[in-house]
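All protein chains of the complex are present and in place, except for one that has been dropped.
We just call them A, B and C in the order they show up, numbering each chain from 1.
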Amino acid sequence: VIKVAVAGATGYTGQELVKLLVGHPEVHIQALLCHSHEGQTYSDLFPQFIGEVDLPLLHHSAINQVVHQCDVLFLALPHGAAASLVDEELLSAVKVIDLGSDFRLKQASLYDKWYEMAHPGPHLLNSAVYGLPEWNRVAIKKANLVANPGCYATTVLLSLMPLMLAGASLTDTVIVDAKSGVSGAGRALSLPVHYNECNESVKAYKVASHRHTPEIEQELAQMAQKEVKLLFTPHLVPMSRGILSTAYVTLNNGASVGQLKKLYEDQYKNEPFVKVLSSESPETNRVSGTNNCHISINFDERTGSAVIIGALDNLVKGAAGQAVQNMNLVCGLPETSGLVRRQMLTPA
Amino acid sequence: VIKVAVAGATGYTGQELVKLLVGHPEVHIQALLCHSHEGQTYSDLFPQFIGEVDLPLLHHSAINQVVHQCDVLFLALPHGAAASLVDEELLSAVKVIDLGSDFRLKQASLYDKWYEMAHPGPHLLNSAVYGLPEWNRVAIKKANLVANPGCYATTVLLSLMPLMLAGASLTDTVIVDAKSGVSGAGRALSLPVHYNECNESVKAYKVASHRHTPEIEQELAQMAQKEVKLLFTPHLVPMSRGILSTAYVTLNNGASVGQLKKLYEDQYKNEPFVKVLSSESPETNRVSGTNNCHISINFDERTGSAVIIGALDNLVKGAAGQAVQNMNLVCGLPETSGLVRRQMLTPA
Amino acid sequence: VIKVAVAGATGYTGQELVKLLVGHPEVHIQALLCHSHEGQTYSDLFPQFIGEVDLPLLHHSAINQVVHQCDVLFLALPHGAAASLVDEELLSAVKVIDLGSDFRLKQASLYDKWYEMAHPGPHLLNSAVYGLPEWNRVAIKKANLVANPGCYATTVLLSLMPLMLAGASLTDTVIVDAKSGVSGAGRALSLPVHYNECNESVKAYKVASHRHTPEIEQELAQMAQKEVKLLFTPHLVPMSRGILSTAYVTLNNGASVGQLKKLYEDQYKNEPFVKVLSSESPETNRVSGTNNCHISINFDERTGSAVIIGALDNLVKGAAGQAVQNMNLVCGLPETSGLVRRQMLTPA
Partner (left out) sequence: VIKVAVAGATGYTGQELVKLLVGHPEVHIQALLCHSHEGQTYSDLFPQFIGEVDLPLLHHSAINQVVHQCDVLFLALPHGAAASLVDEELLSAVKVIDLGSDFRLKQASLYDKWYEMAHPGPHLLNSAVYGLPEWNRVAIKKANLVANPGCYATTVLLSLMPLMLAGASLTDTVIVDAKSGVSGAGRALSLPVHYNECNESVKAYKVASHRHTPEIEQELAQMAQKEVKLLFTPHLVPMSRGILSTAYVTLNNGASVGQLKKLYEDQYKNEPFVKVLSSESPETNRVSGTNNCHISINFDERTGSAVIIGALDNLVKGAAGQAVQNMNLVCGLPETSGLVRRQMLTPA
């Protein structure tokens, strides 16, 4: 049995993670930590867990004791907090899966620029492993520190990596127009996600300036073996959860939708959590509550553009589910353990 | 007083139109026509109109008598139906504002291809006037047959025409990613807009194949004086009304966001219904129930792309409100009559 | 022209009031006041008002100067604030319409108990007039201080007053189960109305302890000429606006649905804003954005109970619209002025 602790257990990502961990057949939750509810029972705060998770919450400051009783520590914290907490000593005691953004970028200077603060632990960036299992499985299995990708990044990377690997993009710019449910903004109170402000409304935000941009560019460029520029526009959509990303890539003239589909189907045919749809377009409610990502392949001959659409649940495959998937890999468990209703075949 | 009739009065567009017309200070509703509810009172069908619109509905077949008592006939009918109905004789009796798609394209062959049927009245296409007042005001004032633009088309054209006029697009392809509320799908029952199918979900549909594409290309090309190709992806969003379109255009390197904003502000400064936002991003609930279109201008230096975002209410500026605006022009009334809470200045 | 000021102009009720006032043909908005946005332009805060309400906001502390330039002062403030502000001197300068709860109860002791604070101005309670026009029109016309009813209270009173007047209730207890959209909770941030907390969920709150209870009992008892006890359960429903109340009253055995309908129809037949539905059940979207209240009459012979269902828009007939209706009465304007698309007949 894998003993785990969760820091930041009261946010939306934390709650989803606890829900998955409590149902995982190989996991025991050792401790739940938080900032403001020390001493309260988890199920008192969140009645959906009555009779299931009646643990009292610990304060984050107890983390250094806690890790000595654990195999894996999950961090679901605001940016900056994880990197302030993790050091070699901690990593010698426990394997860390960080659901935040502190260990995703390889260059501290990029972090400093996009997050507008000096990275608290730049020397750890090299040893952190980017936790996108479908494209980095081997390295994750050996990692002590896994940087779980952002929710947008997961959607976009799963949608675009096959094209990058094939060197199919004619230009160095890709455009991604993404739509997210409101849970992506977290549980902290703020006017834009007050019910009446965002209900019955769609808007773009952080146009061409969202912090997942450099993370996506980094991974695309590494796969394409050349610079890739991302023009990324996230939108807020009135629903609780789900991300849909619509990616536009200019291709060589000779491309066909059949070739493209084959490329994706070959790439993902053994993946338990990525499904290339044959004809339907992805809908976020089809993946809600699952660790699945649905992808559809379209090609517009009139403009020579591929339109790749991906959908996933931002709280599951975009966060907590992928973190559990990474934990499975790090701990040598079957990759789908605790994430599927029935055991499915994992890639050989 | 302008006497009007509405054919197709029971759809969502029809209801919105009736709501606007009943509040218009210069209009008298002479007749409401429909397909399936002949004899029923409008307010029996739609209790929101109790005490306001208690007219009995007539059958569409009465239209030829009705027009002789009217100055303006609004058509809110499925495609194909309007073109089957309108002929020279009808146009000699009444001015027609068609909210459908039958008279928007100048080339019948394009209609035949995108609508997969032979256009029922191709000889009328030349005399029909495209009813986008901000860009075609002079012609509309003299029209007998106005083709009210599609809801997506209105959003996209108001967003992109200034760039086309300035010849600013570096490539011949523009990409538009649009998001619409569910009323855009109309009142006819179908599974994709059954509540539980589309609630809490986002999806793309008719990727690169939506019928508003040729209409938008036609108008953009005419303004740009060169071919323009549109890659257009509409999405369905779980809200009742509203459209947001996010348009991506590659510009010359020397462009700046300041120049772009000035271009738009100069273009629209006297327009009563188009607002160029200074810093906020458009939100559909800010324009809901109004005839306004909000536009924001963004420029991404990293990729040399303008990101122009437009928002409007698909049932108002995208349909019924614009139809009333066109009626005002056709009838020589102040352009904002019946469309604003207070009279605003119209362009000289 | 009536000159008005609004204190508390930035809340949801304040915004709705400004929207109605800007469209009112006989009103000039002299000043908008608020707590935290002094100096900002109203349309900067709320882009839906661009070009329409570009007034700079004043601080509440300017109110004593402002009133000397006004005929009517609207107060949309938290409870306690209005009663601290209003005194004889203010009332000698301006007529006040308070949209809050400070002047609704006749007994200060009831206020002290339900609002858990000492009423700041109990001597004014007697001169304040309860602003439910359908049942108190004569007194409102002569009032200097109008206490606009609560949103729940308006729905319930319009639903039950005819039964009380007829002395029809067999018991002294009535049960009201009400459902409200989220805007009823206001614009102040709080976890229960954070989007993801209340979306896709229904819950009861303040069971048998909501503060509108004594206000409703006071008015029902006065009409019934005997004590009336209200068991009131409000519920939060995932929609932006609207209230539906379902009221259960035990009747004498001889009652019939026909008699009941006639009672209501006779009572309300000349009312411009109350509609007794003949067969349909009220739906909140049918009254959304209007000053109308829809009521349906049901009688269950098996249990001898009347089930009276009322629906209105909590921000309009439940707040800002009714405040304008009261202003019309106070100022001698037609009661429907600024509240209907077309002028309707008002009661003689």
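One rule holds in what follows: contacts are C-beta pairs under 8 Å (C-beta built on N, C-alpha and C of every residue); 3 or more make two chains touch, one makes a residue touch a chain.
Worth saying up front: this structure is predicted, and the values here are computed from it rather than measured.
Chemist: With the full complex in mind, choose from B:Arg187, B:Lys206, B:Lys226 or B:Lys269 the residue touching the hidden chain.
Modeler: B:Arg187
Chemist: Among C:Ser159, C:Thr246 or C:Asn328, which one is in touch with the chain left out?
Modeler: Only one of C:Ser159, C:Thr246 or C:Asn328 touches the chain omitted from view, namely C:Thr246.
Chemist: Among the options A:Val22, A:Leu55 or A:Ala166, which residue touches the chain absent from this view?
Modeler: A:Val22
Chemist: Counting contacts across the full complex, list the positions on chain C that touch the omitted chain.
Modeler: Touching the missing chain: residues 173, 175, 177, 179, 181, 197, 199-205, 207-208, 229-231, 233, 235, 237-242, 244, 246, 248, 281-286, 288, 296, 298, 300, 302-303, 305, 307, 309, 311.
Chemist: Which chain B residues would touch the chain omitted from the figure, given the whole complex?
Modeler: 12, 182-183, 187, 189-191, 193-196, 198-200, 238-241
Chemist: Even though one chain is hidden, which residues of chain A still touch it in the full complex?
Modeler: 19, 22-23, 46-48, 50-52, 200, 272, 275, 277, 280, 283, 286-287, 289-290, 292, 294, 340-342, 344
One rule holds for everything that comes next: only the chains that are shown with their structure count from here on.
Chemist: Could you please state the distance in Å, as a whole number, between where the Cα atoms of chain A are centred and where those of chain B are centred?
Modeler: 39
Chemist: If a residue has to touch 2 or more other chains to count, which residues of chain B qualify?
Modeler: Residues 200, 283, 285-286 of chain B touch two or more partner chains.
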